[in-house]
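What you see is the complex with one protein chain gone and the rest in place.
Now for chain A:
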Amino acid sequence: MAVLVYAEHDNASLKGATLNTVAAAKAIGGDVHVLVAGSNCQAAAQAAAQIAGVSKVLVADNAAYANQLAENVSLLVAELGKGYSHILAAATTTGKNFAPRAAALLDVGQISEITKVISADTFERPIYAGNAIATVQSSDSIKVITVRATGFDAVAATGGSAAVEAVGSATDAGTSKFVSEELAKSDRPELTAAKIVVSGGRGMGNGDNFKILYSLADKLGAAVGASRAAVDAGFVPNDMQVGQTGKIVAPQLYVAVGISGAIQHLAGMKDSKVIVAINKDEEAPIFSVADYGLVGDLFDIVPQLEKLV
């Protein structure tokens, strides 16, 4: 029995979520192989070979995989995956995009966003925006799974020495074409991997006011997130959204500023170790999950907080 892990990368380096996915693979047991599909992705493959506990790295280096188009990647994964008991991908937009497609090609179900491995065929996953935890058992011969990174501690990125092996010819489905990509630039840590996250909601009032959160975040070495209300109001770009339909985070410290705490938002952050809520409405639902709550005007509190930390 061996587990195939799909590596998340930008051709040059691996994304952090890959290390959490390898951790889930190790919890399942058996050999862990990592597939690096990309274009000019040798550097990412070398990085994958160093992950602790990985025994083999498969490299599919071809222009067809340059932009991780699901049509092409799923064909590759379904083909290679036939030799494995489990196929794992991180529950990122890349993983969510191709994994169900690969599962359907293999005629098996897919298990989304597992947070715990009970045994090789039984897993825990949240449903209803995290308001219930389901324990599910798969009867499929190949288990295709996406892994919620915050549910598993990352394995060490170094210490391994896996063999790197190139895999055969690539297939281009020819049905889709990459046009362009616009990535938001930020010097702050990545939201899903940050140890501290400072998030703003509708209470911030406008996009300009987010400056006080950026300033606090920089002092703390934190990432900045937002609620859906703040994104919909156009205060900040949507890749900052934390919640059921945005990113799932579980940092050491989550500071919710001007966020009421709708179910949808809580689904994205309630596994944080310590939650701090700053809100002028003392009835706001966010206070029911916050370890420390401070009722007051965020425009007074946030600058004071920045001075004191």
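Simple rule for what comes next: a residue touches a chain if its C-beta (ideal position, glycine included) is under 8 Å from a C-beta of that chain, and two chains touch if they have at least 3 such contacts; residues count from 1.
In this section, contacts and distances are computed from a predicted model.
This complex has a chain not shown, and the name its UniProt record holds, of "Electron transfer flavoprotein subunit beta", "Na(+)/H(+) antiporter subunit F1", "Phenylacetate-CoA oxygenase subunit PaaI" or "(2Fe-2S)-binding domain protein", is "Electron transfer flavoprotein subunit beta".
When you scan A:96, A:188, A:202 or A:280 for touch with the missing chain, the hit is A:96. Chain A residues in contact with the hidden partner, per the touch definition given at the top, are 67, 69-71, 74, 92-94, 96-105, 107-113, 122, 126-140, 173-184, 192, 196, 220, 228, 231-232, 237-239, 244-245, 247, 252-253, 263-264, 270, 273-276, 282, 287, 289-295, 301, 304-305, 308-309.
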